[in-house]
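Right, one structure below, let's go through it.
Note that one protein chain of the assembly has been removed; the remaining protein chains are unaltered in position.
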Amino acid sequence: MMKVTTKDNLTAWLDKLARGYTLIAPKAIEEQIFYKPVARSSEIVFDFAKADLPVKEYFLPSTHVILSIERQEEGIRVEEPSLEGERVIFALRPCDARALRVLDALFLEEEPADPYYAERRERTTLIGLACREMGEECFCTSLGLAPDDASDVDLMLTEIEEEYAVQVVTEKGKAILGDLVLEKVEGTPPRPTLREEKMPILEAEAWPQHFDHVYWARLADRCLSCRLCTYVCPTCRCFDVRDYETPNRDIERLRAWDSCLAESYRRIAGGYNPRPTKVQRLRNRFYCKFCYYPKDFGPIACVGCGRCIAKCPVNVDIVEVLEGMAVL
Amino acid sequence: MIDKIQAKAKELLERGQVSCFIGYEEGTRRKVRPAFIYEPQDVDRLIWDERCTYNLAVYLHQFKSPLKRGEEPPRVGILVKPCDSRSLNVLFHEEQIERKRVYIVGLTCEGVKVNGQLQERCQRCSERVPLVYDLLVGEEPNEVGQENYADVARLEGMSPGERLAFWVREFERCIRCYACRQACPACYCFECVAEQLDPLWMGIAIDLPQKQFFHVMRAYHLAGRCSGCNACEEACPTGIPLSLLNRKIAKEVEALFGYRTGQDAETPPPLATFKKEEELPL
Partner (left out) sequence: MTDFEPRIIGFLCRWCSYPGADLAGTSRIVYPPSLRTILVPCSGRVDPLFVLKAFQDGADGVMVLGCHPGDCHYLEGNYHAQRRYALMHRLLEYVGIEGERLLIEWVSAAEGGRFAEMVREFTAQVSELGPWGGRRVDR
């Protein structure tokens, strides 16, 4: 048994949601797809493979003010801006949804919890959309995920020709169903086409032995040490916090994305830098994902979305690295 | 052509004339990537075809220091297309690397393709032979393009409000990943002004004003130094048309000062020099 709804009913429901919530959905901008707030369902792209950037922006914003101090006539006014309103993210892919769980292990489950991440996580309902097939660069199945895995969303949608199967996963999902017209039909949602071959992922304990291998130096030769991979990655999460004076002489404390691949990332007061070379920084990225994060927080910090593979200008391919590590 | 390239690379490595040969190799998923050949037996990895869009000159910056203290900096071999060779001239002129430490295998070029389509910049390219090389490989093609800056002119034809709206729409997608800067052979400052904290130019915010500032400033710093290799635009993950900015500057530099980047390693770029009697209409 499954519940299905028509495209028209779905769009009508989304239009209604957009009025009560901030609806974030895939939108076409130039020739790419991004998750952006939309005012109506006609702005949404329903037929897409994977968005070019993940939804990380909505939980760990690329830049936001966490504290502002305003000069006043008498004294100062201190404000901690908080998120306004409730949000719904529509058509989230299972890999991007799993990435939020990976981030939860650090931002929510470690004491103290990050209040900015926590409020965003709490005030957002996730509507997943199962993938029809695995993309060229996708390898979610090698990490124990599936392209139609519903465990990390509140509602899961699966395309069945012109209609959508709707699966309620959590109470939160049930709460926003409202008057979406659902019809009970026989059968189960179709499964996506999976790729047979799974890549071997070296377990966390086995990584340290390869730390000094020349493999990393050879890989880093072509790395440009930009930040592209960390910024398009749904699980990379490093940030910097700085205080700035605004032109009208108020003070803002900004939190913004930072990247371990930046040369200055690990530089400390006094000028010492424990990772001055490209090799060290590139190697660190892989170790962080597959060795340090699992050891410290539990999950592997990679969901197999493949964006880093698609976007890296010099073809540093995480799948190739994992396959390489397995045979060293 | 590839046989000649591989043979030369092998010879250079066997004779110890270079410590590394930088070329192109087959990557994963039918992509081409930069290759670093250290041993003569590995030269078979080198390829050359129309997918080799990348400008390898950027990698010369990592061979500037000696590999071991007390030694000379290493000598390298490099493969360049005509556009890339102009980047080399810029680096030689700016004394970033000594000419004698680079063995240049120059390739004649009929254009490179992305997804099977000839790149737009190749369609209007008027240089099919590298401007500096130690060994020239390939036959000079008969067909040569003509530069007309049509894409720049289209943007110039818009009203100021339209232009502002255009650039705001483009820069909004920027995530300040610096892929453009890192891919550029002419961007080699130890500390970019975008990351300087004292003096503070931009700060860490990934907001529109900072992103606008970064791109305009970077384009300006490349005035007279950008060779039009397009590495920046290709590296950008969100598809921002950076070449439109750099080409505008190239067009103005040509119009104002009659200068084209990288024709040789001796002529100083226009912003590093001046003429006493000069009318520069505003």
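Per-chain residue numbering starts at 1, and chain names A and B are given in the order in which the chains are listed.
Just so it is clear, a residue touches a chain if its C-beta (ideal position, glycine included) is under 8 Å from a C-beta of that chain, and two chains touch if they have at least 3 such contacts.
Since this is a predicted model, take the numbers as computed values, not measurements.
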- Message: In the whole complex, not just what's shown, which of B:57, B:83 or B:253 touches the removed chain?
- Response: B:253
- Contact partner of the left-out chain, one of B:114, B:135, B:155 or B:265: B:155
- Note on the structure: Residue list for chain B contacting the dropped chain reads 155-156, 160-161, 163-168, 193, 201, 207-210, 212-213, 216-217, 219-220, 223, 245, 248-249, 252-253, 256-257, 270-271, 274-276, 278, 280-282
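Keep this in mind: only the chains that are shown with their structure count from here on.
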- Message: Rounded to a whole Å, what is the gap between the Cα centroids of chain A and chain B?
- Response: 32
- Note on the structure: Listed in rising order, chain B residues that touch chain A in their complex are 27-29, 31-36, 54, 58-59, 62, 173, 175-179, 181-183, 191, 195, 200, 203-207, 231, 234-235, 237-239
- Query: Touching chain B in the complex: which residues of chain A?
  - Reply: 29-32, 34, 52-53, 62-63, 136-137, 218, 221-222, 224-228, 231-232, 240, 242, 244, 254, 256-259, 262, 264, 278, 309, 311, 313-315, 317, 319-320
